[in-house]
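Read through the structure below, which is laid out as structure tokens, and then see the notes.
A single protein chain has been omitted from the complex, and every remaining protein chain is retained in its original position.
Order of writing sets the chain letters: A, B, C and D. Residues in each chain are counted from 1.
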Amino acid sequence: QETVKIAYIDPLSGGGASIGEIGLKTFQFLAEELNAKGGVLGKKVEIVAFDNKTNPQESLIQAQKAIDQGIRILTQGNGSSVAGALSDFVTKYNERNPGKEVLYFNYAAVDPVLTNDKCSFWHFRWDANSDIKMEALTNYMKTATAIKNVYLINQDYSFGHSVRTAAKSMLAAKRPDIKIVGDELHPLLKITDFAPYIAKIKASGADTVVTGNWGQDFALLLKAAADAGLKVSWYTYYAGGTGGPTAVKQANLNHQVFQVGEGIANLDNKPSQEFEKALRAKYDFSLFYPRAVNQMRMLAAAADKAKSIDPVKVALALEGMEFDVFNGGKGSMRKDDHQFFQPIYISSLGDRTEKEPFDEEKTGWGWKLIAKIDTAQTMLPTTCKMERPK
Amino acid sequence: MLELIVMSTLNGVLYGMLLFLMASGLTVIFSMLGVLNFAHASFYMLGAFFGFQISRWFGFWPALLIAPLLAGALGAAVERYGLRRVHKNGHVAELLFTFGLAFAIEEVVQIIWGKSPVDFRVPSSLDFPAFTIFSTNYPAYKMFMLLVSIVIFAVLLITLKKTRIGLIVQAALTHPHMVGHLGHNVGRIFMLVFGVGTALAAVAGVIAGPALVTQANMAGLLGPILFVVVVVGGLGSLPGAFAASLLIGLVQTFAVSMNGSLSGAFGPLSPDYAATWLADIWNVTIAQIAPIMPYVLLVLILIFRPMGLLGTRDT
Amino acid sequence: MLEVRDLHAYYGKSHILQGVDIKIDAGEVVSLLGRNGVGRSTTVKAIMGEVPPQGTILFKGSNIAGLPSYKIAHLGLGYVPEHRDIFPGLTVRQNLMLGIKDPRKPGKWRLEDMLQMFPNLAARADTAAGVMSGGEKQMLTICRTLMGDPELVMIDEPTEGLAPLIVHQVGDLLAEIARRGVAILLVEQKLSIAMRISHRLYVMGHGRIVFEGTPADLRDNDAIRKEWLEV
Amino acid sequence: MSTAIELRGVEKSFGNTSVIRNVNLAVAQGERHALIGPNGAGKSTLFNLISGYMLPTTGSILLRDEVVSGLAPYQINRRGLSRSFQVTNVFANMSVWENLRCAVLWATGHRYAFWKNVDRLPEVRERTARILEDINLTARRDVPAGLLTYAEQRALEIGITIAGGADVILLDEPTAGMSHAETERAVALIRRLTEGRTLLIVEHDMSVVFGLADKISVLVYGQIIASGVPEEIRGNPKVREAYLGEEAA
Partner (left out) sequence: MTETTSSVAPPYPTAAEKLKFYGLWVGAAVVLLLLPKLFSSGGSLTTFSLIGISIIFSLSYNILLGQTGMLSFGHAVYYGLGGFLVIHAINIIGANKLPIPLPLVPLIGGLTGLLFAVLLGWVSTQRSGTAFAMISLGVAELVASSALILRTFFGGEAGISANRTKVFRLFDWNFGPQIQIYYLVAAWTLIAVIAMYALTRTPLGRMCNAVRDNPERVQFVGYDPHVVRYLAFCFSGFFAGIAGALAAINFEIANSAYLGAVQSGTVLFATYIGGVGFFIGPIVGAIFVTILSLGLSDLTQVWQLYFGLIFIAVVLFAPGGITGLLMMHRPLLKAGTFGKVLPSYLIAFVPTLAMLIGLILGTEIIVYYAVHSGDDSHIKAFGVPFDAANRYVWAMAAILLVGGYWVARKTWTFVGHAWDDATSVAREKGIAA
């Protein structure tokens, strides 16, 4: 019996390994789920892991290796820097090897450029791009009158830059009274102690910090804040990542850390809660990538629709596809730029009520829903001009 | 402003002392055995993980004692069964040996403790703010780190000055046979030095583990900077390493605290250059280049004062 | 005191020592003569364990063949190698200090005595030994080994590169060492000095001892001198 | 007759110990000049100064009437002065042949050439072969220098020194550690190789000194206390007291 192989190309060693491994386990869990339901078009799904060490060039070597093994679907998420290179590679590869096309499913790299100027027919993104998230976040911040002085701190690479530029322009438009008192960029995954940055934030008199930091760059930032007793509100993209909740609890920032994302465990939605329970029963982490669930389920749906697992046909089937997303509500894969649109949620971490059954990292604290932005409100325009196969 | 200066000085000194804590072992090994021990940071990591595990079982204070002993024993074994055999093939061979070792140690740590950070906490007896300035808490644990660094500095300095071991090792670097003929057991001394050096790294690990992250990639983040400390300070000079650690800690911390850039000083660049490399240079802030400061220092030192800050030997 | 029986040694596979027998009694001065390359240095190296020895080496009754050299040294055997091997980075004083095996047990040679005996060394006590002149280095090595208080010293070509006057002085030093009850095994090139201070002489040829006797015996034995020593 | 090497008021001190004190010395072209003196007198230091390895504290050094103090060793070498070392100083991992060839390359004008095949330079081959013959190491041509016996290494050291064809040669204890037989051979070799050139030699072996030198200078505590033809020196009481001792008389 034939299998549908998906190459998982993400860091499994080095600084990014901790999140890369969680992603891998999530996908393996999802593959098992699909297989239990009979797989894709009756074929078993298998995730094959490739270690890219968060390095664009290494990713291309691994992608090439995957293709050489006959794999036609690649998935990657950790790092927009890698994503850009991979998308470019896949586009060129498909152009030069007609009939042997491969698809690239992006589950987490959110640099907007990937579905704008540098969009590609072969690239599909299930995560909301950075601009969409910032739009949602600033819409909420607009209403929080307590915010006066905002400090931006981000990782020095494409994603961090897009968070920073979007934050600046959107805040300026929506809340011109807010002052940006700091705008910091720091090296990606290289800082061991954020104390100097915290001192700077403190000295700036900020009451709010906006950051796209992820992985250890978030956990360590919060840890340093906790040590120094910095009390501000945090608007984040990835506070839920490994070590994040623990650090938030340590800093005792009860419902002062906000996160924008496409879902949380504590949504009042039966199926996703069931899924969360099953995942936690097996692994000691919570679902960090709800979009990966959508991605895998939509792959199965698209293959069904196309009655084939041929990449080109699957791609065409995915275009414009409507889908009931994992956390509830409607989503759709926009044909113009292959960006998936779905409801976006803003949540905060802290004490739970009985409405929030799940805690995070055994801290006792959990995510509480603050605001929901419907799919329609997240539709930002795109500049993508896609070259499609004839 | 004053607040930032005071805080940065504090943070800088602290970071510097942490560097020293790690670099002291490397100085001992590097200067005495001439081994560029690329696995030094790995022993630092082992110290942190051993410390984590032992403090789970017996508490932090026993861990602070046992973990370095374990790591030191491991280091001694590495010297005895590995490095010693490689020694005669020269420094490059030794260096690659430790390279390989660093790889292996990292993977072993990942196998045992996983790739995600472990929850290594500051002991509750030290988990309180030592003092508060400018409404910022200064954790007692950091004061403790400072104290340990200084104690280690003092103890090492005294032992190095007062014992003959330093002399014997230095002599053995050039003429190991001769040292043996004079009745000194060179092998045992090398083993001891390596063991002590790695144990020092492990002390740093146990102490820094709870303050920073304890994760399988923690070694890679600190490796090269330790060499910078040792070389800038001057090979073989412990006070030099101390001074260099402080210097680097302060320089880096202050650089982070500064927002100055050419565009800040001379006004924004004309938009004609917006998409050129000139714009990059124009707009980069001092804070952004903070991480490369130590290397600038290294290159400058090697060009203008090759023996390092307080060193006597030419590298 | 030292008795070497049927000593063999190899460099790789080349058989350098082919059964050397030597005996030295306490307090005795014995010279080992021979042409370049016959294996005199190798003999002392083998005794010290720098070259793996095969055979029996009894020192004060116990077999030391195969022991690591630091253990041999602790038994009271001193060695001054041919290439001087001073520690160039250390000062003269530090070099001398390293000769002391156990700082808690002072021996009969003291740092002060040494410096007094060799004013050259005293003047440079705190300079790096590496920059000393060739002759100064030679003296330093001998002194350094004496600091370890050996009962027998093996000295390999101590007068190489020394000025005639100093050669004489070294001869005096050796005599002084012997007077203080230390046995000496002297490996020499210069017949004159060996003849002057030795009680007994060995002549080596092709990895074996070819002659044994007193200086007077050797003086009388032209054949041996012609065949195994100089021209 | 012009001077090959001339030292004018040369002094050298390390820190505050002065090792060479006001040395004036002239070695005539084509002369074989021996420098003797007690250990630590500063003979090797003087060589280091002349060859550019060290800088004199004061004073000047002239090579064929041109001031060379302050030049780097390789610059002085290019002006025709070559020296050997008291401690053997060869290219240990290279074969005897290559050792000698390296010493020939600059002098034959090939310098840093990276476009010529070194094996196909006839004049280099010829010269190297000649020197190899001269120092009697033909049989050891392909042996790495580090594996030669001590005496062979000393011979190679001399070979390297003269290979460049310099016409001023400085030899620092060339026969140290050699047996009598070997010493004699070495002396003959040196005599032959330095025919027509200027030689400045340091030796402790008086038979070598008296057998070879046209002129002798005696250095004691960094000062030249006597200078003259061998007979004068032998008879000089100051020299006897400071250096020769009674024996050598």
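Simple rule for what comes next: a contact is a pair of C-beta atoms (placed from the backbone, for glycine too) under 8 Å apart; a residue touches a chain by one contact, two chains touch by 3 or more.
As the structure is a prediction and not an experimental result, all values here were calculated from the model.
*Asks:* Return the single residue from B:F20, B:F97 or B:Y138 that touches the missing chain.
*Replies:* B:F97
*Asks:* Which of A:S158, A:Q295, A:N327 or A:S347 touches the chain that is not shown?
*Replies:* A:S158
*Asks:* Out of B:V186, B:V231 or B:L309, point to the residue that touches the absent chain in the complete complex.
*Replies:* B:V231
*Asks:* If the hidden chain were put back, which of D:M94, D:A181 or D:I225 would touch it?
*Replies:* Selected residue, touching the omitted chain: D:M94.
*Asks:* Determine and list the subunit B residues touching the chain excluded from the picture.
*Replies:* These residues of subunit B touch the chain that is not shown: 36, 82, 85-86, 88-89, 91-93, 95-97, 99-108, 110-112, 114, 224, 227-228, 231, 235, 275-277, 279-281, 284, 288-289, 291-292, 295-296, 298-299, 302-303, 306, 314-315.
*Asks:* If the hidden chain were put back, which residues of subunit D would touch it?
*Replies:* Given the touch definition above, subunit D has residues 51-53, 72-74, 77-78, 82-83, 85, 89-94, 97-98, 101-103, 105-107, 110-119, 121, 125-126, 128-130, 132-133, 138, 141-143, 160-161, 163-164 touching the missing chain.
*Asks:* Touching the absent chain: which residues on subunit A qualify?
*Replies:* Subunit A touches the missing chain through residues 13, 50-51, 55-58, 60-61, 64-65, 67-69, 79-82, 84-85, 88-89, 92, 95-96, 156-158, 187-188, 282.
Methods note: only the chains that are shown with their structure count from here on.
*Asks:* If we look at subunit A and subunit C, which chains touch each of them?
*Replies:* Shared contacts of subunit A and subunit C: B.
*Asks:* Between subunit B and subunit C, what is the gap in Å from one C-alpha centre to the other?
*Replies:* The separation of the two C-alpha centroids amounts to 46 Å.
*Asks:* Suppose each chain is reduced to the average of its Cα coordinates; what separation in Å results between subunit B and subunit D?
*Replies:* Going by mean C-alpha positions, subunit B sits 49 Å from subunit D.
*Asks:* List the centre-to-centre spacing of subunit A and subunit B in whole Å, with centres computed as mean CA coordinates.
*Replies:* About 35 Å, centre to centre.
*Asks:* Which residues belonging to subunit C are in contact with no fewer than two other chains?
*Replies:* Expected reply: no residues.
*Asks:* Is the chain-to-chain touch network here best called a line, a ring, a star, complete, or other?
*Replies:* line
*Asks:* Which chains are in touch, pair by pair?
*Replies:* The complete list of chain pairs in contact reads A-B, B-C, C-D.
*Asks:* Could you please specify the touching residues of subunit C with respect to subunit D in the complex?
*Replies:* 35-37, 120, 123-124, 127, 131-136, 138-139, 157, 160-168, 189, 192, 230-231
*Asks:* Note which residues of subunit B are touching subunit C in the complex, please.
*Replies:* 164, 167-168, 170-171, 173-175, 177-187, 313
*Asks:* Give the list of subunit B residues in touch with subunit A in this complex.
*Replies:* 1, 3-4, 7-8, 11-12, 14-15, 18, 106, 110, 114-117, 119, 129, 132, 134-137, 139, 142, 211-213, 215-218, 220-222, 252-253, 256-257, 285, 287-288, 291
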